[in-house]
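Let me begin by handing over the structure; questions about it come next.
Note that this complex is displayed minus one protein chain, with the remaining chains in position.
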Amino acid sequence: MSGENKEQPKKPAATPPKPTAAKPPVPAKPPAPAAATAPQKKEPEPPAFEKGIADQIKKRFGEAVKVVFIRPLRIKLMVEPRDIVEVATFLRDTMGLDHAESAGGTDYPKDNQIEMSYHLGSYGREDLASHVLSLSTRTARDDARLPTLINVYKSVEYHERETFEMLGIYFEGHPRNDRFLLPEDWADIPPLRKDFRIKGR
Amino acid sequence: MAELIDFIIVSVVLVAIGIYGLVVKRNAIRMLISIEIVANAANLTLVAFSRSLPNAQGQVFALFSIAIAAAEVAVGLGLVIVAYRLYKEIDVAEFRSMRG
Amino acid sequence: MADPVFIGVAVLTVGSAIIALETRELIYGAIALAISMLGVAGFFLLLDAPFVAMFQIAVYVGAVAVLIIFTVMLVRTQALFSVKEDKKRKGAGIALMLIIMASLGALLLASGLNGQFGNFNDSEAIDFREIGEQMLTYYAPTLIIMALTLAGSVIAALALARREEVTSIDGEGQQNGRTD
Amino acid sequence: MASYPQNFRFGEFVGSILWLVFWVLIIVTLVGLPLVFIVLFYVPLPPIGDEVLTPYLFLTMVVDPSRTIPIVEHLMTTDLFRVAVFPGFTYGALIGGLTIFIERKFLAKMQLRVGPLYAGKIEGIFQLIADGLKLIAKEIIVPSGADKPIFWAAPIAFVSVSAAVVTLIPVAPGWVVADLDVGLLAVFAILGFFPLIALLFSWASNSKYPFIGGLRALHQMIAFEIPFILSALSVVILSGTLNLTGVVEAQLQSYWFIFFVPISAFVFYISSLAELERIPFDLPEAESEIVAGWLTETSGMIYGLLQLGSYIKTYALAALFVVLFLGGWAGPQVFPQEFHTPLVDISPLYDPVAANATLWFTLKTFGMIMLFLLPRGISPRIRIDILLHTGWYKLIVLTFINMFIALALIYGGILGPGGLLVR
Amino acid sequence: MTSLEDKFEETKRLGLQIVRESEDERLMTLSVGPQHPGSGHFRFTIKLDGDYIVYCDPDPGYVHRGEEKMCEYRNFIQNIPHLERPVIHDSTNITYAYSLAVEELVGIEVPRRGQFIRAIASELNRQVYTLYWLAIYGIFLGHSTMFMWPTGDRELFIDLLEALTGARVTHAYNIPGGVRNDMPEGFRDRCLRQVHYFEKRLKEYEDIFYNNPLFRQRTEQVGVLTKDDAAKLGVTGSVVRASGIPYDIRKAEPYDIYNEIDFKVQYMKTGDSFARSYTPFLDMRESCHIIEQLLDKMPQSGEVRAKLQPNPKGPPGEAYRRVESGRGALGFHIISDGTPKPYRVKISVGSFRNILALPYLLVGQRLADMPAIYWSLNYWPVEADR
Partner (left out) sequence: MTSAGAIIKAIESGSKHLLIKRFTFRYPEEKLKFVGDGYQFDPKKGVGIAGYRGRHILFHDKCTGCQLCAIACEGIAEAIGMVKVDEQWKQNKKGIMPQIDFGKCVFCGLCVDACPFYALFMTNDYELSSFTKEHLIYTPAQLAVKPKYQGDVEIVIDDRGATHG
């Protein structure tokens, strides 16, 4: 492990508890600096290593990639669906993020959009081993279609299949957009969409 | 106590049954079964005569014959399998392209 | 002819030989063949040839019947049940069978074999040690040729039944290796 | 929380029972008793000594111990006794049953468990009976599309073929059901039936897992049959006979053959494990791959019969090992020549030689059975290609080595007629 | 078929063509279904050519319960008891990751003693899971003693955890802000004695199981997953460590107290079934050392649970936290919209990532290798289905 990495681990323990450290007994209403606002504004000075990575990506793609937040060990990028394959290929080949840990979608009915985020990690680069880069994209709710990343990351095969049936995103180019976890006779709307309600709740 | 002629008669009956099967049946496996029946009838005759004259050679020949029959069945069934794989059929009349 | 054991074995042998040919399902035919072979082995025991009888059981029941049953299982049932035989042919076959039986039987009865050698109890049974002796002395070349024939046929069967794509030892190969 | 109907009346309940008893008594007196009397007094049995036996007389003699002795003595000379009781089926089945119990306790000990515990007060000795009763009580489910005649016949054939092997085993001098000249050959001829039965049964079950299991059983048994026969062949060379009693007597005259041909004994042991489908060779029943192999579709007493058959087979092969390599019934005399019991004199039944022989034979057999059970505790299942490779290449070579050793012993004048080590 | 790409193409071809359209009669389809003794609550169809597997189609979902959807209806604390249902043999670790994520969202810190107790519970529970896994691996390979021994020793660890947490399997012990209760009296000595005993037992396991030549024959060179393929497929936990990548979340991204603990990441280089089965075993040994260290360094008294309101809520935002569970990295991605209930919970579990390797490893192997490969992937069907 490189020297840089040895320093990294201590940061998550140090940074998040800022609000509570100020007022431990009443955590219910922390009017303190960050809590009420969006996370990306919480930290005006993101850690250097993560910032460097984000800058590298930013430099390559310019405005096509939007950095949502940079936190210790975590980076979130937002791209347009048409760019995602290109960005992912760049991340895999140049940045050394060689596998996807997880991929899942979130339904935002207010924006009429579905967000799909891939959490990418690295086995190859030791200094990136503790980082997770979240590559997100958004698509319309009504006609949810996204290009598949299966040709870039083999590891998203089942995650995408799961997302297809849980959120109804059709992945163009994925070999099997079909039933995976749900019962064979499932005939309702995709269950992880917000307008699907569990009975009695 | 049974005598030599009784064994020979049983053997004759078996031979006749075997030949009937060879003539009538067109199924390759059944034809192999018929051949086995005929071979057994022959063995029976051999052993019966060997017992009757007392002479060990009849039994020796019977043993040889049994071994040969086993080898023949192995090859025969190998052929049946190949033919089945080619024609999806074990009826010998259907093995048309075997001619020439 | 009054020996009930003999009659029983004879009925078993001949009856199951007929069943082996005439039953509709080939697998029962194979089983009936095995039983018929057992009957023949019983004859051998009656003829005081226990060595040949045991050999017969070991080879025919342990190998030949297994082989045939195995082949029957490999072949799809659809091909087994298609009975294609015409009545005329069957009639002719039965006639042929009866003619063979009648003529050979008449020949045998007329040949003077009947009663000539008398009862088996008169003569000593052959010890199987004598068979071994003869096999290893006078018939030794035959034995070697036999062994080569067996080996050749096993290899031939292996070569016939193997598939090109599969490189390792397959089911049929093991099967045919049994036949010695 | 006993549940009973609301309109329950105890009086009615007692009345109904009394009514039932009344009718049973009527039927018994009118039909049952005359039948019993006819059977007791008019059915002839074979004569004992000089009087014709009837069941009634038989019963009176059984009640009086001193008069029972001749009946038992007569019974013990019949073939039926030999086939059904002592060296035959019951003895084999008893040892088989004991084997099951020992296996369970032995494995439990090895695996830090307790094994059967509650059936029977002491350490669950009646567990086998409980299991047998359970199996009998269970429904036998025949799979749809199964070949019914074969499906029903195969378990029975399995047990009877196992029992047929048992009949060839000499337990004590003179105590063997069928003393054939070609006894050893007969054993192998009969063992050849097992693959056939397994294959037929697996095919008849109309399911894929049994079929794969049956094919595996076939391959395995056939692959190990040749080393099996060849390893016994070296014993035949040493003793000069195929008769099993003769083999034992040859060992009585010299030493146990395991000292001369240990490699053969080892090969025989391995091949027996394979023939018995015991771990590590239990591929035909590998439950993590093919559910339960060729036993998948068995239920109730069909399963029970197959298990009974396989344990009888275990006994038969262990006994065969004892006969071939461990000197059969050879052992020092521990029973006294004379044996007197205070109440009834059973000296006409008492044969010190046979009792001694049986004792040693049984002890050795149990030792062998323990050896057969041991691998189950310490070994995983082997893979089919390794198994076939072992059977076809390694074991056959080993047996040939030992056959040459046996030949050298014979021709070197150490064993055989007039050999150095022959007493 | 050698490289991953070839296997992938072949599987795709077979999956699309043979399975749906034409049945090659040479192939035998075998359903290793949910009732099969060698599968668990999981089904995969394999196609056999003779004794060789040519195609495998996993079909999970038999125990899918929609845990992710259920989480959206309960508040942060109420989620805990039902989140451990997917993997009751490793329930401390799954709630551990959840608690970490919620702590990041809500913004609280766990007291130091609480962190130690958490780590001890997590290590003990990993032992419980690994022993259970090992027991099943033993019985899958027909080794019944190897089923009974770990099951018996697992019972000791369960008793320990029961003394600590109050429940045998579903502990509900970790909670955002710490642990539910302090250690009982005498737990430390009991735990140390147990760990020492267990280290002795591990040698016996090695004697009877891992060094057994028959076991080695069954597993060595079977289902080899190379380093590159392991990285591409994104497998995790012992599977990836067996392939030569020393990746352990405890080392890569040390949570709570793990950066003060001295331990080595155990890994092997061969990547076959044997390595995949031996790595968890080495992990168990390492885990024993970790427990000893934790018991040594633990502060003798102190708070174990930070004060937290009964219905905690954090600011809008998202958190992704991972822990090393028995089956590898276990991550929780929680999105909060500022209400007491999470907006979206995505659970990324090791099983679901590992099972992706199954079709690629099975193709070209023998039927008898199927259990050896399948269970070496450290797969827990209920967890994968969630």
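Per-chain numbering from 1; labels A, B, C, D and E assigned in written order.
By our rule, contacts are C-beta pairs under 8 Å (C-beta built on N, C-alpha and C of every residue); 3 or more make two chains touch, one makes a residue touch a chain.
Worth saying up front: this structure is predicted, and the values here are computed from it rather than measured.
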| item | value |
| --- | --- |
| Chain not shown: contacting residue from E:Ile136, E:Val304 or E:Leu358 | E:Val304 |
| Sole contact to the chain not displayed, among E:Thr45, E:Asn75 or E:Thr270 | E:Asn75 |
| Contacting the left-out chain in the complete assembly, out of E:Gln115, E:Thr130, E:Thr145 or E:Asn378 | E:Thr145 |
| Given E:Leu156, E:Ala275 or E:Ala372, the one touching the chain that is not displayed | E:Leu156 |
| Touching residues (missing chain, whole complex) on chain D | 1, 106, 108-114, 117, 374, 377-379 |
| Residue numbers in chain E that touch the chain omitted from display | 73-75, 77-82, 145, 152-153, 155-156, 159, 162-167, 170, 172, 180-185, 187, 193-194, 197, 204, 207-208, 211-213, 303-305, 307, 310 |
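Simple rule for what comes next: only the chains that are shown with their structure count from here on.
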| item | value |
| --- | --- |
| Contacts common to chain A and chain D (chain labels) | E |
| Chain separated most widely from chain D, comparing mean CA positions | A |
| Chain B and chain C, separation of their C-alpha mean positions in angstrom | 6 |
| Where chain B touches two or more other chains, by residue | none |
| Multi-chain contact sites of chain D, meaning residues that touch two or more partners | 385 |
| Residue numbers on chain C that touch chain B, as the complex places them | 1, 3, 6, 10, 13-14, 17-18, 20-21, 26, 29-30, 33, 36-37, 40, 43-44, 46-49, 51-52, 55-56, 59-60, 63-64, 67-68, 71-72, 74-76, 79-80, 82, 84-85, 89-90, 92-94, 96-98, 100-101, 104-105, 108-109, 113-121, 123-126, 128, 130-131, 134-135, 139, 142, 146, 149-150, 153-154, 156-161, 172, 176, 179-180 |
| Partner chain E, residues of chain D touching it in the complex | 107, 110-113, 208-209, 212, 279-280, 282-283, 286-292, 376-386 |
| Contact set on chain B toward chain C in their complex | 1-10, 12-21, 23-27, 29-30, 32-34, 36-37, 40, 43-44, 47-48, 50-57, 59-60, 62-64, 66-75, 77-82, 84, 88-91, 93 |
